[in-house]
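With one protein chain withheld, the remaining protein chains of the complex are depicted in position.
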Amino acid sequence: MPVLLSEEHQIRQPEDVVLVRQAVRQKAVELGFNLVDQTKLVTAASELARNTLQYGGGGTLRLESLVDGLRRGLRLTFADEGPGIADIEQAMRDGFSTAGGLGLGLSGARRLSNEFHIDSRPGEGTRISITRWR
Amino acid sequence: MLTEIVAHDEAALLQRWIDNQFNASGFRPDRIGRAELQENSTQFLSSFRRALNSGATDIQGADWAGVRHILDGLSSARAEQGFSPTETATFIFSLKQPLFERARALYANDPARLAEATWEISQVLDKLGLYTAEVFQRGREAVIVRQQQEMLELSTPVVTLWDGILALPLIGTLDSARTQVVMESLLQRIVDSGAAIAIIDITGVPTVDTLTAQHLLKTVAAARLMGADCIISGIRPQIAQTIVHLGVELGSVVTKATLADAFSVALHRAGLAVVQKQAARRKPPADPDRESEGNEA
Partner (left out) sequence: MERIPILKMGEYLLVTIQVDMHDRLAMTLQDDLTAKIVAARARGVLIDISALEIVDSFIGRMLADIAGMSRVLDAETVVVGMRPAVAITLVELGLSLTGVRTALNVERGMELLRRRIAGRNEDDAGSA
């Protein structure tokens, strides 16, 4: 699938989560997503960026504009080199949290996107990518 | 040369052409009557003859305006009537055969002229046939654009029942895409109007499956987050059965059988009541003039 544009953002401190939200909003507006879809993308990005910071000890976000025939899409890939997730199935469940949160981060982000991929190995880190199509 | 072929006994040519159209495999007697066909053909042929007489060959030129005008009307009418582009273009192409027959009869002893006439006939009729297809296409596109517009307007009619009370009468099947449009438009109207109560009426929704029920519940939940209450009304008996069979948890959502019941709940919450007019029409306080009139009667 052709990738039109790609950029990377660092996620090192809480302020970076705000910057990620702004960067995703800007890209979503550029790609012509409607207001509700923009809001869903930004919210999902906020959840995943926070996870990257809290559980992964920081990492990166790659933003990619996709083209598939007449469709345009935005893919966000969050990667960290933290401890990884031992039981992905458990982590995906609503209400499961190891840090005292609401446990809606992963499951919520999946509901807010059209495609969701997670790849994680204990000791090696986690890579989560979500895509939303216009 | 073509002028000569057409002008020679126009009435017979017309008759031959109409018979041809009538017997063509693509003819649709269910969509068009013989009288209309006769009228279309007569008008076209006389206009066609005049255009040929002018000597101009460019069908986009001023001398062919009359012919184009007739084809414009015919093609858009047939697009609306549901004809296919082929059926529409057949109107023109079916004129080829009678014209070829005439050319053969007239130039039987002159093969060179016959070939030339055949070429001329083909060229002009092909151009006109393509022209009808083009107009037909534009007509269809206009129909599609209009229908899309109508459907969008139909799908989200948020109405104000009273100051502070909105209603969304849903009609037709609720798929995900449509529900999102409906949901957004209702919530936006709630913000714009400041209405604290919205009634979602599903009388016109044929079936409710788990997904539809979830969409409705999400709308109610989103409205609540914004500070507005929703009432779902128009729940028919079989839909009530489906909801229970599917195990859909309605939670604290207020549901009513009819829009009238929901409206009455909404009025009550807004601190309003509907009273019978009789109470207000009670005998007015003693009026001397009126009193005397009554006595006289």
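Going by the order they are written in, the chains are A and B; count residues from 1 in each one.
Going forward, contacts are C-beta pairs under 8 Å (C-beta built on N, C-alpha and C of every residue); 3 or more make two chains touch, one makes a residue touch a chain.
Computed from a predicted structure; not experimentally measured.
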item: Chain not shown, its touching partners among those shown; value: A, B
item: Touching the absent chain when the full complex is considered, from A:H9, A:K27 or A:K40; value: A:K40
item: Which residue of B:H8, B:R50 or B:K218 touches the chain not shown here; value: B:K218
item: Contact partner of the left-out chain, one of B:L187, B:V205 or B:I231; value: B:L187
item: Footprint left on chain A by the chain that the document does not show; value: 14-15, 17-18, 21-22, 25, 35-36, 38-40, 42-43, 46-47, 50, 94, 101-102, 104-105, 107-108, 111-112
item: Residue numbers in chain B that touch the chain omitted from display; value: 183-184, 187-188, 190-191, 194, 196, 218, 221-228
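To be clear about the criterion, only the chains that are shown with their structure count from here on.
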item: Separation of chain A from chain B, taking each centre as the mean of its C-alpha atoms, in whole Å; value: 44
